[in-house]
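Left out: one protein chain. Kept in place: all the others.
Letters are used for the chains, namely A, B, C, D and E, taken in the order the chains are written, and counting of residues starts over at 1 for each.
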Amino acid sequence: MIEAHVQGEILNQALPYIQRFRGETFVIKYGGSAMRDPRHLRLVTRNVLLLQLVGIRPILVHGGGPEIDKWLQRLGIAKRTVNGLRVTDDETMEVVEMALAGRANKALVAEIQQAGGQAIGLSGRDGALLVAEPISEELGRVGRVAKVNTSVLATALDGGFVPVVCSVASDHQGGAMNVNADSAAAAIAGALHAAKLVLMLDTDGVLGDKEAPASLISRLGADQARQMIANGRASDGMIPKLEAALAAVEDGVGGVHFLNGSTANSLLIEIFTDQGIGTMMTR
Amino acid sequence: MIEAHVQGEILNQALPYIQRFRGETFVIKYGGSAMRDPRHLRLVTRNVLLLQLVGIRPILVHGGGPEIDKWLQRLGIAKRTVNGLRVTDDETMEVVEMALAGRANKALVAEIQQAGGQAIGLSGRDGALLVAEPISEELGRVGRVAKVNTSVLATALDGGFVPVVCSVASDHQGGAMNVNADSAAAAIAGALHAAKLVLMLDTDGVLGDKEAPASLISRLGADQARQMIANGRASDGMIPKLEAALAAVEDGVGGVHFLNGSTANSLLIEIFTDQGIGTMMTR
Amino acid sequence: MIEAHVQGEILNQALPYIQRFRGETFVIKYGGSAMRDPRHLRLVTRNVLLLQLVGIRPILVHGGGPEIDKWLQRLGIAKRTVNGLRVTDDETMEVVEMALAGRANKALVAEIQQAGGQAIGLSGRDGALLVAEPISEELGRVGRVAKVNTSVLATALDGGFVPVVCSVASDHQGGAMNVNADSAAAAIAGALHAAKLVLMLDTDGVLGDKEAPASLISRLGADQARQMIANGRASDGMIPKLEAALAAVEDGVGGVHFLNGSTANSLLIEIFTDQGIGTMMTR
Amino acid sequence: MIEAHVQGEILNQALPYIQRFRGETFVIKYGGSAMRDPRHLRLVTRNVLLLQLVGIRPILVHGGGPEIDKWLQRLGIAKRTVNGLRVTDDETMEVVEMALAGRANKALVAEIQQAGGQAIGLSGRDGALLVAEPISEELGRVGRVAKVNTSVLATALDGGFVPVVCSVASDHQGGAMNVNADSAAAAIAGALHAAKLVLMLDTDGVLGDKEAPASLISRLGADQARQMIANGRASDGMIPKLEAALAAVEDGVGGVHFLNGSTANSLLIEIFTDQGIGTMMTR
Amino acid sequence: MIEAHVQGEILNQALPYIQRFRGETFVIKYGGSAMRDPRHLRLVTRNVLLLQLVGIRPILVHGGGPEIDKWLQRLGIAKRTVNGLRVTDDETMEVVEMALAGRANKALVAEIQQAGGQAIGLSGRDGALLVAEPISEELGRVGRVAKVNTSVLATALDGGFVPVVCSVASDHQGGAMNVNADSAAAAIAGALHAAKLVLMLDTDGVLGDKEAPASLISRLGADQARQMIANGRASDGMIPKLEAALAAVEDGVGGVHFLNGSTANSLLIEIFTDQGIGTMMTR
Partner (left out) sequence: MIEAHVQGEILNQALPYIQRFRGETFVIKYGGSAMRDPRHLRLVTRNVLLLQLVGIRPILVHGGGPEIDKWLQRLGIAKRTVNGLRVTDDETMEVVEMALAGRANKALVAEIQQAGGQAIGLSGRDGALLVAEPISEELGRVGRVAKVNTSVLATALDGGFVPVVCSVASDHQGGAMNVNADSAAAAIAGALHAAKLVLMLDTDGVLGDKEAPASLISRLGADQARQMIANGRASDGMIPKLEAALAAVEDGVGGVHFLNGSTANSLLIEIFTDQGIGTMMTR
């Protein structure tokens, strides 16, 4: 058991961080394997609630590839990808939306409610929060966020609710579109000039060299990130995340954090202690 | 084409009705075949928006049996009913929630957004809006609404949004429950002391005798409704609707309207003109 | 009797117009023979109330020449005009103010109250709403509006009241001045950047040629109006109305409508249906 | 010229009175010969403005018999009274309303505006402020106030305006009624639970004996007032004023002051100094 | 150095405590030797700020006997006590007020400001916050709190300031009175129906037997406290503190905590962790 004086000291050390971030908006992209483990889910949602209670305005954004894959498989619909993007015909889109807006989103909401918080689950179709345009004809309903209508977020946050947003957008006719969750989170963070965008990963952060597990980068400049994409040092999975992060800082987001969602309380450690873990990117 | 003077006169006649209902809450249960026809869908959502614009606070509640059936069938999950209620094991519940909260709900939201309104789609798990308890062990996750937390509705309405609520509730542990949409609408109307609960049907209203199509009842007293249930004159499909309506008026709802969802603009005709259509039940 | 489905359809068609004008200010100049007919009076006040109930901020402005003439005649005071303007010595001004602010204004207010609305009757001396300067020594207390103090209108509108304004202004010493009601309405509309100024007439709108009753103009550009004044095609009675309308659009009013006050519900038809009647002038 | 130190001392002495009455409502019935003298008019309106500026909510109520008489005479309409009340047929009522709501009311409003204040002139028909019922068939449109709708007063006061109310009421159909100004002021004061009702007279206050000019009463109990009415010591003109005052204190008004409107600054002297002048009645 | 995961876990564990106390008022009596040690002072003020940042409304109350003694000695004024209370003649009172309101109070305020917070220093004379009556003639200006005017506290708290209150009160004539700081804190807590009153001591809490250092009581019922006073088990120094605590719980304060002010972060440990330290008294 941790001694009382240690507990007191750690709480005390959080003071300057709370003072700094009070009233600021944080967009937290949650996903990966951490989202499927009930223990991690429980921790992350509680961490988010704690942010809210100390005066931060947190927004939780999530995707849900494995949940989608499970249902596609059960329905006997073949998964097809082009350049790592899921080809999304109308039938696939129905499954994507059901899995994300119907299951994953509401499970996250329920977890926050069980922790004593208040949450509203949203898709990008609610309040036309995310309006997307198709990337290519070949990819079908895969889109890129073209517009963010933030009024539904403001209504939820001002009412004391944590908005939980899934990566489904609206097209210009109101139809559903499949968007990348990292990009969606970055677009929302940019539109709100958030103080921080947090991207939760299955790894501890950004590696300087994808081949070198020990090459974790603590602080990453935007230029350095662009080079890593250009020179191939970034892994395939990391590239879209770096691009989302770059878009966010260009839109005026204060900083982007890459954290391991499976590390207990990584969000609190990164935000409220001297011991940054993971990678922090600034402009 | 309708002559201008007729148009003017009809608009003019709406004045006293608008004066009467300004600031009041209306809960509208939408469903049945009208919901699957894009033309009706388009009309009903616009009718609801018009209510909002003249100062009424409308809440749209919906189920979606056919959508659920479609996906169960495609997944090869057998549908089983006991006393007309869908036996809902955990796997079925996942499909119910996906179909309702993921598909039907967001399609309704998108329709309102396309009409120039603002909508937020909610399940009973958002803000723990609907908390349900199981009806029987045999029926699995079929529940009866035990508590309504209205704060998420107030937040949405005060923010200028039309809340669109699907008939999925939360159990006490945050898990999903399958509830009857008519009952859910009645519970919400009761909790908010709504001026009106509107139940949209596939028929023109309540028949005095289920065997006599011409026996439509215009005004129905609560006692008369109880008798119809007791003496078997109410059809099997109508009984749960009558029970929901009775519960609502007992909770202080001003009146319950049974309207044909496929009759164009039935909502506007019933609320804003002298020509009531359908059936109206009062205490 | 109009069929129910027609009624519903017409109400439904009002939706986009209500959405467009919500929160906007409309200034409606009411007058002419329509004002002396209790049936028309009743309709127009109810039409104005309906505007208010759907979220528009209506202001009613009126004159009252016949009422003034009646009292002058009974008092044995000769009416004298120069260029169509009533020469207004101090004694005449007393009668003008009494007839307008004391009789016509309060009768309109009472009509709105009887229809279930809330109204406040104002002259341009209340809150120094209209400050006027003399046009010429010869005309005495005939003035041109030089300043509009809108705070009394904002107080009334924000309190849920329909302001009813008569065409009496204040001079710089607080004395009463006789101003043209069309000009007063235009000045108020301009000061408030109203979306619409509506001028109610005894005819159906602006004629392209004063000699040709069938030459009603539906849409009238500002330049065209200026030409009609210049080339003598506008009737003597229409010229000051066109000038008031021109002043309004130059001050940023969205549009000016010329409507027949004796056509039942002309206000609702013009604002809420596809069937514009009368003449609409825009910049 | 008054010495500076005297000026300072007098201002200083006003402190406890201002503290006591801050936020309270005062209803001031203004009338009599003081109202027709521009110098008195000027002083009284400025006194009322000063009340407003130190945080009191003043409402000015007035009649205007001489103004009415002047116009009736000029129109050749005979004045007829029954028990001292003006028999008011429809034609007379038109003249009463014009003279009061159209002339006297607006002149008072203009005076306040000229003094740098903000005023709204109201008749009892505005916002249905005063609803009256006929006293007898014989008297025609002479009424007794049956209901006071205070919302128009609250709107004006909260907006920073001094409401100026003339003694014209509305009947249940919206028609104009002639009411006694003292009674109207008392009814308004009672409805608002005013701290004070001030009745301005042509004399210095209430005399203990109408035959004895030196018998001015400084403080008058309600019972004493009732006795004076009963035993005939009150003059004919004073009786209705005493009855209005009694009605006010019975409705919870804090005190009623009878002041000479022609004594310069009598309002300020009575409210803000130790030297009460006139008569004060309390329950 | 504490490991990151420990830090995260401790922060995470604070969640339910923050949820419970959000919006509640805490009155914290600070004093004793902890107040004279700059390191403790620094910690306590930061702990108080942390309470404020998580949504608690903290009020800091303090005395300052040693500071008073120092100045009395330097001024050559003899200290005299009766039953442990400082006899406070007028001259002594001047010194008491100067030392408390002038020095100790402002030093605490400055400490909070240096920590990035906002504080207002108050004596009981500000806003007549504490009105006291003399205990006995012999004791001079020693008083017992008779009335608490909380408006100055509400103004400060609503403005985002931490009120810092010294134990000087006002008598009924506005003169300064010397009151016990524990009693003052209890009176304020009672008047505000605070959730908690925290009394900071030089010891670890209440001992079951003043002779037995190991007899620390974790939870203390009100009856038990009364017995301890009655049967002499409570130490002389603890008796007034127990009496203050009893008065507080009788006035509806949720709980009273006795904490060692010299234990680092004792406030945070007691409020935000499972490991209560010190003594907690409830009704």
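Going forward, a contact is a pair of C-beta atoms (placed from the backbone, for glycine too) under 8 Å apart; a residue touches a chain by one contact, two chains touch by 3 or more.
Bear in mind that the values here come from a model prediction, so they are computed numbers and not experimental data.
Every shown chain that the unseen chain touches in the whole complex is listed here: D, E. Contact with the omitted chain, checked across E:43, E:109 or E:201, is made by E:109.
Shown as candidates are E:4, E:43, E:61 or E:119; the residue that touches the absent chain is E:119. From the set D:203, D:266 or D:279, the residue in touch with the chain omitted from the display is D:266, counting the whole complex.
Where chain E meets the omitted chain, the residues involved are 71, 74-75, 94, 97-103, 105-106, 109-111, 113-114, 118-123, 125-128, 151-152, 154-156, 158-161, 168, 170, 173-176. Considering the complete assembly, chain D touches the hidden chain via residues 2, 4-16, 18-19, 22, 43, 46-47, 49-50, 53-55, 115-116, 263-266, 268-269, 272-273, 275, 277.
The rule is simple: only the chains that are shown with their structure count from here on.
The fewest steps needed to get from chain A to chain D, moving only between touching chains, is 3.
Chains that touch both chain A and chain E are absent from this assembly.
At the far end from chain E, in terms of centres built from Cα atoms, lies C.
Chain C and chain D have Cα centroids lying 35 Å from one another. Inter-chain centre distance (chain D to chain E, centres taken as mean C-alpha positions): 57 Å.
Shared interface positions of chain D, i.e. residues touching 2 or more other chains, are not present.
Taken chain by chain, the contacts run in an open path, each chain touching the next and the two ends left apart.
Contact annotation for chain pairs lists A-B, A-E, B-C, C-D, with touch applied as defined.
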